[in-house]
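The complex appears here minus one protein chain, its other protein chains still in place.
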Amino acid sequence: MKRNILKAAVALALGGCIAGSFAACGGSGGDDNTITFYHYAVTSALNTQLEEKLADFTEQTGINVRHIPVSKDNYNATISTRFTSSRNDMDVLYLDQPLLAQYANSNLLLNLDDYITQSSEDSETVAADNEAGFAFNQNAFNSSAWETTVYNGSVYGIPLTINTSVLFYNVATIREACGYSSDEEAIAAVNAIKTWDDLKQFASQIDGLGSTYALFGGMGSGGYMGWYTQCFVGASGGKLYDDATKTVLPNDDGTITDAFEMIKYMFDNSPEEIYNSNSGFTGTTGDPSGNVIFSLSHSSDIKDLDVAYTTFGAIPFPGKTEEIGSVSNIGGENLVIPSRSENKEAALKLIQYLVSEDCMAFFQQCTNNFAAVDKYATIDTFTTDTTSPTYQMYSVVKTQLETAQVRPVVAGWMQVNDNGIPTNLDNYIDGLKTVDEAISDIRTYAAQYLNN
Amino acid sequence: MKAQTKQKLKRNATGYAFILPLILYFVVFQLAPMLIALVISFTNYSLEHLTDYTFVGFENFIELFTNSVKYPMFWSSLKTTFFYILLTVPANIILALVVSALLNSKIKGEKFFKTVFYIPSVTVGVAIMVMWQQMLAPDGLINQLFGTNVDFLNNESTALVVFAFMSIWGGLGYNVLIMLSAMKNIDPAMYEAAEIDGAGAVQKFLYITVPGVMPTVFFFLVTGLISGFQVGEQMLIIYGDTTMVQSVYTYVYGLYYTMRRSCDYATASAMSYFLFVIILIITLIQFRVQNGRPKFIQKLIDRRKKGGELVEKV
Partner (left out) sequence: MKKSEVAKLHFPRRFSAGTVAKKTVVYVVLIALCLAFIVPYLWMIVTSLRTEMAYNSTGFTLLPIDEYGNISFHFENYSEAFSALDLGTVFLNTMIVCVVNTVANLFLNSLAAYAFARLKFFGRNSVFRVCLFSMMVPGTVMLVPNYLICDFLGITDSLTALIMPFLMSIYNIFLLRQQFLGVDKEIEEAAKIEGAGVFRIYFRIVLPLVKPMLIVLGITTFMWNYSNYLWPYIVNTDPALRTLSTSLAELMGADYDLTVKLAGAVIVSAPMIIIFFVLQKFIIGGTMAGAVKG
């Protein structure tokens, strides 16, 4: 008797558990009035805010939003896997800028051309546009950000938040390294840097550059290095890719060579063991000056530079010459709709809502990036104290965004950005390749991936 | 005659009833994925060709092996993996040997030490990575302890060593348990005999303990090679898909890049099948060595047969 009970118990437990877990599935999807929104994960406090925003949206439109936060590290892998599924559960998603071309090229994204207008922003025009079925006005967005969404002449996404790179500095470090007597003097000297020659001139007055001090904190590796390369190439007056002639690293005018040489100059004066230590740039409470003069980075870092023990500041990324002026790169996220979404109208409405004034400040706060809609890109979200260094740094980033240049929106550029450029640039910096070899090797690499 | 057939049938039926769940499971979740992956590796199935994929024959493999422009990291990632194995496997074996010998020297608190060493084996992998990531940061525990200022995980010259260290640290507890049980199976009489002959601790270790646990060492060697070739998930947890330090770009990390970032599932499948072939070769060599052992191992085992026999099956 006892034996059978035992046997039955095991069978029951097993069967029950399996059946139970089966029952746990299902539920999602299939609902006409529910759309799914994939986005980067945020802290739980911000997540609560996002849910409130989405609840407001539901109240306004009657559309339910199921939102799926995924951490940045796993985001791209997660959504790409979802595209291989036979069923679609994505209606609106964040998409990293360099991936847009890849997805658009694979016909996975909805072409938004029909919903875009280019008109002035007065309320009458907006109302008329809405009447006519245009959901978005291109002129309202940062123009470089907009370019990141255009693939082969068609719009595949709506920019949400944007970011760009500038040079950050630690006043205590500058003062110590250059021997200035006051903070003001140090700040003035740094802010006088407008061109690459100025930068070199400035560097030449630093005792122990390359031994005690590193000129900058490097360019990261992999994809980051590819992204920062855009700064140098843009600032030297060139571009990474010429759409018209389909040339990678067009170098007839020597702009690429100049950019690469400038990168090498920066690295040659920046020993890795100095910049690869954290306090190298930020200093510490006890010793506010670090050993890294500049940090080429973006606005996400500013919140970490809000410290009591020293002052940080930022200058725009200098151009090669004064005529070219300051130019930098652009990064950030776009919102896209998968072409197989069954609820495109609702998805469009959600995107409209997400780029509205209601949400933009919130996304600025989440990402520490600026809103892609020009009029909502305000520093107030980050700080209201206009005299604070934080405000200064954000305002430099904001100004820099006006001259930020987009990376090539070409399918396959992602691999060039992640591997082709950093690997060869590294080899050139380490002296394993000449600048011409590095450029031609990047071209050869790119030819393998850019098949158009 | 008929009864016999009937009995045979019943026997077969019982046998298959016992392995029926296995067969179902195996077909659906082992065999089918293996075949699907094999088929995929001969197509151009990728994010670009989700629905319109075609067969491309051996192209993916040929491209991987020969196109050093398109896949510049392919061979170098194998080299990195080899280097990782060189860092971990011998260290694992030597540490396991030494620590087990110390624990086996009739000391008090053997249980306590074993327990402490085993804790990482029962700690969730991601938690261990969180812990080490913070400890190895420039302002983390290690730098604080030694008064240094090194970004261990982002420094080309330290990153791989650090990963090897983490793996050795995490595996020590388990390795010691296996090694210790092998040592405990060595006949104590041999040690007594050696003592009478005047052998010291080091001599006993070298001439009795080490040969006695040779099969276990061999086991560590094979499993270390197999798991060493599959290292990559730790790097993925620490660096994500792209922010990569060249020196930790292992084979499987490259595979994850191809799969997760490039979304080139066909090439990723081809890469994993090549990995499978490597592991297959190692395993075949292992069988070869176990069944027809090279002379030096046979000699070692013969010498200490009694101690070895029990652990040989490992």
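Some points to look at:
First chain written, first letter: the chains are A and B, and each begins at residue 1.
What we mean here is this: a contact is a pair of C-beta atoms (placed from the backbone, for glycine too) under 8 Å apart; a residue touches a chain by one contact, two chains touch by 3 or more.
Treat the numbers as computed from the prediction; the structure is a model and nothing was measured.
Touching the missing chain, out of A:Thr34, A:Thr61, A:Asn74 or A:Asn152, is residue A:Asn74.
Screening B:Thr66, B:Ser157 or B:Thr283 for touch with the missing chain picks out B:Thr283. The chain that is not drawn here is touched, among residues B:Ala91, B:Leu177 or B:Val289, by B:Leu177.
Note that of B:Ile62, B:Ile94 or B:Val126, the residue touching the chain absent from this view is B:Val126. The missing chain lies against chain B, touching residues 11-12, 14-16, 18-19, 21-23, 25-26, 28-34, 36-37, 40, 99, 102-103, 105, 107, 109, 111, 113-120, 122-135, 139, 141, 144-145, 169, 174, 177-178, 180-182, 184-185, 200-201, 216, 226, 229-230, 232-233, 236-237, 240, 252, 255-256, 259, 265, 268-269, 272-273, 275-276, 279-280, 283, 310-311, 313-314. Residues of chain A in touch with the missing chain: 3, 7, 10, 13-14, 17-18, 20-22, 24-26, 28, 38, 41-44, 68-74, 77-78, 81-82, 84-87, 89, 284-285.
FYI, only the chains that are shown with their structure count from here on.
Partner chain A is touched in their complex by these residues of chain B: 47-50, 67, 69-70, 72-73, 137-139, 149-151, 154-156, 240-246, 257, 259-263, 265. Of all residues in chain A, only 72-74, 76-77, 80, 83-84, 102-103, 105-106, 108, 220-224, 272-273, 276-280, 411, 414-415, 418-419, 423, 426, 441, 444-445, 447-449 touch chain B in the complex they form.
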